[in-house]
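Every protein chain except one is present and positioned as in the full complex.
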Amino acid sequence: MSDITHPIEHHRDDEGTRLGFWLFLYTELFLFAAFFLVYSVYRSSHLEDFKLAAESLNTGIGTVNTIILLTSSLTMVLSLDALKKGSVKLAKTLLLVTFALGMAFLVIKGFEWSAKFEHHLFLQTAKGIAAGHGSPLLTPGSEMLPVGQVLFFGLYFIMTGTHALHIIIGAIWMLIVFFWMSKGSVNQDNHGVLERCGLYWHLVDVIWIFLFPLYYLVA
Amino acid sequence: METSPSQSYLNSHTSPKWTGGFMSWFMSTDHKRIGVMYAVAMFSFFFVAVLLGFVMKLQKMYPASSGWEIIPVELYGSFFTLHAIIMIFLFIVPGAPAVLGNFFLPLQIGAKDVAFPRVNLLSFWLYLLGAIMAVVGILLGGADTGWTFTPPYSINTKTISIFGVVFDSISWMLTAAFILGWGTILTGINFIVTIHRMRAKGMGYFKMPLFTWSIYATSWLQVLATPVVGITLLMIVIERIMPVGFFDPSKGGDPILFQHLFWIYSHPAVYIMILPSMGLVSEIIPTNSQKPIFGYKSIAIASCSIAGVGYLLWAHHMFTTGMSDFAAILFSFLTFFVAIPTAIKTFNWTATLYKGSITLTPAMLFALAFIFNFSIGGLTGMFLGSLSTDIHLHDTAFVVAHFHYTMFGGAAFGLIGGVFHYFPKMFGKMYSMKWAKAAFAFMFIGFNALYFPMLVLGYYGMPRRYHTYPDMPIFNDLQMASTLGSWILVTGVIMVFGVWIHALIKGKQTTEINPWNSSTLEWQTATPPTLFNFEEDVEITRDPYDYEAFRGEVKAGTSAGAKNV
Partner (left out) sequence: MTTHEQSLSPRTPIMVFGALIILTIATVLLSGLDVGNTGALLIAMSVASIKAALVLYFFMHLNHEPLIFKLFLGVAFFTLLAIFVLTFSDYSFRVI
C-alpha cells in the first residue's frame, strides 16, 4: 500500500502556524480579560476595601518578581535568536536560564502566598469551612472581613494562581523544547516550537505587566 | 486494504496505522471524516434533546387543575436545563461549522485540508470528551439551573450524594462546558488560518463562496467570545468549591456581573449559531434558482458586520436585572443596528429568487422555510430588544418562541437543509426526494403550530420555565395547539432521520459530480471527494456564482469554476 502521509505535513507553513498561534494567544488574553473585568468592577465599587487589603501585599516582592519575569523574557528572546544563528548550545543554556528564572518567580510567589496563609487569608475548601475551621476570610460571624476585602483576596489568589499555572505550563514546555533541542529535532532550520514557546512566555509576561500594578501599586 | 489518494475519502486513510473500521475514523485527520463524525454525534444528541422537549410539551397539554402530570415539578427544571444544554452546547453551537464547515470549507476554497489537521481532530476529541462528561453529569446528578447557570442559585444549589460519595454535578457540567468551549475555539482558529493561508490560486477574498465567508465571521466570534464564558463558568466552579467571592452576594459579589460575562459570550453565540446557516442558505438559493446571488459583496460584508455589531449587544438580555438605566437604553439602541445587515441578507435572498428558475429540492424548501422562520424570529427579537416591550415580554413564552424561531426554525432548519443539499456529495448516495419533502412538510407545519401559539401565550403572560399554568380558556387552547404541533414536528424530525439513514443504507449509489448544477467549487470534484479533495491543483478564474460562465463551461465540457493546471 502506498504510504499516505498528510499533504499538509509536506509543505510547512510557518507563517500560518504563527498566525494560528497568535489567535490562540488572544484566547488566553480574553480568558484573563474576564478576570480583569471582574477586578475592575469590584475595585470601582469597593475602592476603600481594595486599598486596605492591598496594603498587606509587599510591593518590594512584587517588583523583584516583575524584574525576574522581564529578565526571563529577555533570555527567551536571546535563546531564540541564538538558535536562529545556529548556536544550539547557547540557545540551550539561555533556555535553561529562562526556566530557572521562571522557577525563581514561582518560589518567591510561594513565599508570598504562604505568608498570606499564615494570616488565615487562605483558600480553603467549602467543606473545611463547614467543619468550622474556616478562615476569617469567610467564616460568617464576628471576624469576617468586609466583603470588599473578601473579593480582593479571592481575586488576588485566583488571578495570580491562574497566572502561576501558566508559568508552570510554560516551564514544562521549555523542558520539552530543551529535550528536543538536545535530540536535534528542534534546530536552526526548524525552530518553530521554540518560537511558539517564547511567544507564550512573553504573553504570560504581558499579563503580569498588568497584574503587577493592579495588585501592588494602585490598589 | 489498498488505498490511494485518488480513491473516495470513504476508502482512503490519512494514517497507515489505522486503516480499518472504527479507528480509521476516530484517528483520522481528514477534515471530511471529522465532519461526518461530528454529524453523527451531534444529530444523536439532538434527537435525545428533541425527546426531552417532546415530554415537556406533553406536560403542558392540560392545566394543573386537571391533575395531569407527566413529569413532577422538580424534574421539569432538570428537563429544560438538559434540553437546553444539549441543544446549545452539544448541537447548535458546534453546529454547521463542525459538520459542513469541516467538510466543505476546504473544498470551497480549493484546499487539501484545513490548516492544522491534527488540531482539528483534537477539537473533535475535546467535543466528545465534553459531551460525554455532560451526559455522565446528566445521568448522575443533573442540573436544574437552566443552561444559563445564573448565580446565586448555581453557586448555592446543593450537590447530590451517590452511595455516600459527594458528587458536584453542577461543577462537573460547568467543566464539561469549558472543555466543549475549547473544542470550538480550536475549530475557529483552524478555520481562520485556513481561509487566510490556503485558498487556491486565483481565489481572492471576494471570490470565496458565501458559506466560507459566514464561517469566517463565525470563527472570529468563536475565538474572541468563547474564552470569556469559559473562564466565567470556571469562576462559578471555583466559587462552589473555594471560599472566594465572585458573584455570590453574600460574599460581596454582584450576580449581575456574572450575567454580563455570560452574555458577552452568549449573545455573540447566537450569531455563532445563525451565521453558518445563513451561509448555507446563500449557497442553496442561487443553486436552486440558477442565478448569481443578488448582492454578493453585501452579503459577505453583512456576515462580518453581524459578527462585529453582534459583539456589542449582550446586555439586551439583562434589561430587567437591575442594571443601570443608561446601559439599558444604550444596549437597546445598539440592538437595532444588527437588524440592518440581517435585513440586507434577507432582501438579497428574496431578490435572488426573482426571475430565477426555481427548483424546489428538499434543501431549497428548508432554505425558504429558513427565511420565513427567521424573519419571524428576527422581528420578534426587535420586540425583545426594545426596552419598553421587553419589560412586559421578558421571561415569558414569547421569549421561548422567539429563540426557537431563530435557533430551530433558523439555524437548525438551515443546517438540516444544508445536509440535504450536500448529502449526495458527502456520501455518494441519493435519498428519496418524495420522503424528504414529506418530512419537510411535517417539520414546517409542526414547527409553526408549536411555536406560534407560544408567542401569543407569552403575550398573555405565560411565564417561561413553568411547569404548568392556570385553567383559563386562552391558555388551555393555545397550550393544546402547541402540544399537538410538537407531535407533528417530532414526527417530521424522525422522518428526516429516517430519510437519511435509509439513504445511507439502501440509497441509490451515485457518482454524479454536480446533481444540483451548482457553480461553486466544492461541486466540481469527484463524488464522494477523494482524500486530497482535488486531483490536481486548482485555479479559480471566475466569480463563485457566475452562472452564465458556469453554463458555458458545462457546455464546453471544461470543469466549471476550476481550471486544472
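As written, the chains take the letters A and B, and residue 1 is the first residue of each chain.
The rule is simple: contacts are C-beta pairs under 8 Å (C-beta built on N, C-alpha and C of every residue); 3 or more make two chains touch, one makes a residue touch a chain.
Since this is a predicted model, take the numbers as computed values, not measurements.
Colleague: The chain left out here touches which displayed chains?
Modeller: A, B
Colleague: Which of A:L47, A:V107 or A:L175 sits in contact with the chain that's absent?
Modeller: Going through A:L47, A:V107 or A:L175 one by one, A:L47 is the residue touching the chain not shown.
Colleague: Of the residues in subunit B, which ones touch the absent chain?
Modeller: 196, 220, 224, 228, 256, 260, 264, 311-312, 314-315, 323-327, 330-331
Colleague: List the subunit A residues touching the unshown chain?
Modeller: Answer for subunit A: residues 12, 14-15, 18-19, 22-23, 26, 29-30, 33, 37, 40-41, 44-45, 47, 59, 63, 66-67, 70-71, 73-74, 76-78, 81, 84-85, 189, 198-199, 202-203, 205-206, 209-210, 212-214, 217-218 touch the chain left out.
Keep in mind that, in the parts below, only the chains that are shown with their structure count from here on.
Colleague: Roughly how far is subunit A from subunit B, going centre to centre by Cα mean, in whole Å?
Modeller: Spacing between the chain centres: roughly 35 Å.
Colleague: State the interface residues of subunit A toward subunit B in the complex, per the touch definition above.
Modeller: Its residues touching subunit B are 1-8, 13, 15-17, 19-20, 23-24, 26-28, 30-35, 37-38, 41-42, 45-46, 123-126, 129, 134-135, 137-138, 146-148, 150-151, 153-155, 157-158.
Colleague: Would you mind writing out the residues of subunit B in touch with subunit A in their complex?
Modeller: 1-5, 12-14, 16, 19, 29, 112-113, 115-117, 119, 185, 188-190, 192-193, 196-198, 223-228, 230-232, 235, 238, 240-246, 251-254, 257, 260-261, 531-532
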